[in-house]
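Dumping the structure here so I can ask a few things about it.
All protein chains but one are shown at their positions in the complex.
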Amino acid sequence: MSNPEYYNAVKELLYKMADDELIMGHRNSEWTGIGPVLEEDIAFGSMAQDKVGHAYNFYQLLHEMGEADPDIIAFQREEKKFKCCHLVELPIGEYDFSLVRHFLFDHAEYLRFEMLSNSTFEPLANLAKKYKGEIKYHVFHANTWIKQLMNGSEESKARIQPSFNELFATAYSIFEPGPFEDTLAREGVFAGETVLQSKWEETVSSICSANGIILAQVNDKSLAYGGRKGYHTEYLSPLLNEMTEVLRSEPGAIW
Amino acid sequence: MKIISLDPRISRISELPGQDETVIVDHQEGWITYEVFHQKKTGTQHTHVGIVHAPNAEMAIIFAKESFARRGATSNIWVVKSEDVTALDYTDSDIFDTTAEKTYRDASFYKTRDKIDQLKGNEGHE
Partner (left out) sequence: MYGGGYTGEPEKNQPQAQDDPVLLAEFEAKIDRGEKIEPRDWMPADYRKQLIRMIEQHAHSEIIGALPEGTFITRAPGFKRKMALMAKVQDEIGHGQMLYSAAETLGKTREQMFNDLLSGKSKYSNVFNYPAITWADVTVIGFLIDAAAIVNQVINSKGSYGPYCRALERICYEEAFHLKQGHDAFVALAAGSPMQRQMAQESLNRWWEPIMHFFGPSDKMSVHSERLMRWKVKLASNDDMRQQFLNTYVPKIWELGMTLPDPNLKKNAETKQWEFTEPNWDTFFKVINGDGPCNKERLAVRKWAEEKGRWVRQALINPKEKYTLPYA
């Protein structure tokens, strides 16, 4: 297990998961205090906190593997070093957009964690098991909202479907294969993005068809790729600038 | 109106309602209320902790979880439509007054020791 390729592969996996969680949590936290219903404001805020919490723990794992401190990784890395997918970078849009992204992202997260709970890389398996309950709620929340809004008013139906149209192809950015897919699979760390993607397609399409949502055929999934290699949408850089604004105002200070 | 806010989230909003723009929330938009009962751990009682506004029971559960169980231990939550609660008026709470004579309902009313001691003739072991 001491081979460097193994560790690099695990680190790669951890970085992209952590970055996804951080940016998704950050985006969703933008709704805190200005959501559509007080109770939903609280629920959405909790899930945003869960995501940032997951990110922290993945960065902490990386730190234990010799990488920098979580605060440095998250708040002082340049944009190109981020490995998050394009889906999480997009601005929050209106509430339908944020809900549909939450639905698409969290199903992938749920399935990823389920796969990882059997990982041979034990610290990661343990985290995946630890978060099972949290992410179960996230998916329950997402499914319920999608179902109810698709059975709601004409307006809600007329909002949810276009949000799927807008986001579905970009959701494939989650599954952009990394350079270590084979190693991860061979070593039993993670069965790989392709496996995850087909599980996700199955779940998402069955829920969508049950609720009358039409998912467009995505012919070229790689159009959404790039994030895992450090090529991001135009939205990530301003997000990072904003997130690190206070921290950068006094480098090296403790806040 | 467009506001340059100190909060970047607000600055991103392209158009905020102006001062003389009236915004009214319709009563129906508040849905109905559900009473929330929280159980800390199995084996304990569910306790009333508050209410949530929700359109239906499923959503009420989703809301109740984060409104009332985001800290500390929880094993279960119930939600009950406020409408489905039947209660007595407080003005009738005198029906709960118990008269002092009803001590026959209490364990302390039954004192058998004396009789048993008597039966045993007060002899032998204490």
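As written, the chains take the letters A and B, and residue 1 is the first residue of each chain.
Operating definition for what follows: a contact is a pair of C-beta atoms (placed from the backbone, for glycine too) under 8 Å apart; a residue touches a chain by one contact, two chains touch by 3 or more.
Treat the numbers as computed from the prediction; the structure is a model and nothing was measured.
S.K.: Going by the contact rule already stated, which one of A:53, A:177, A:192 or A:226 would touch the omitted chain in the full complex?
M.R.: Checking each option in A:53, A:177, A:192 or A:226, the one touching the absent chain turns out to be A:53.
S.K.: Hey, which chain B residues sit against the chain that's not shown?
M.R.: The missing chain touches chain B at positions 1, 3, 5-10, 13, 16-19, 21-33, 35, 48-53, 55-56, 59, 67, 70-71, 82-83, 85, 87, 89-91.
S.K.: Using the touch rule from the top, list residues of chain A that touch the missing partner.
M.R.: These residues touch the chain not displayed: 26, 29-30, 32-42, 45-46, 48-49, 52-53, 56, 70-71, 74-75, 94-95, 148-149, 152-153, 155-156, 159, 242-247, 249-250, 253-255.
The definition used in the following text is that only the chains that are shown with their structure count from here on.
S.K.: What is the distance, in whole Å, between the centres of chain A and chain B, each centre taken as the mean of its C-alpha atoms?
M.R.: Taking the mean C-alpha position of each chain, the two centres sit 36 Å apart.
S.K.: Looking at the complex, which residues from chain A come into contact with chain B?
M.R.: 30, 34, 37-40, 42-43, 45-46, 91, 137, 140-141, 144, 148, 242
S.K.: For chain B, which residues are in contact with chain A within the complex?
M.R.: Against chain A, chain B makes touches at 8-9, 12, 52-56, 58-59, 62-63, 65-67, 70.
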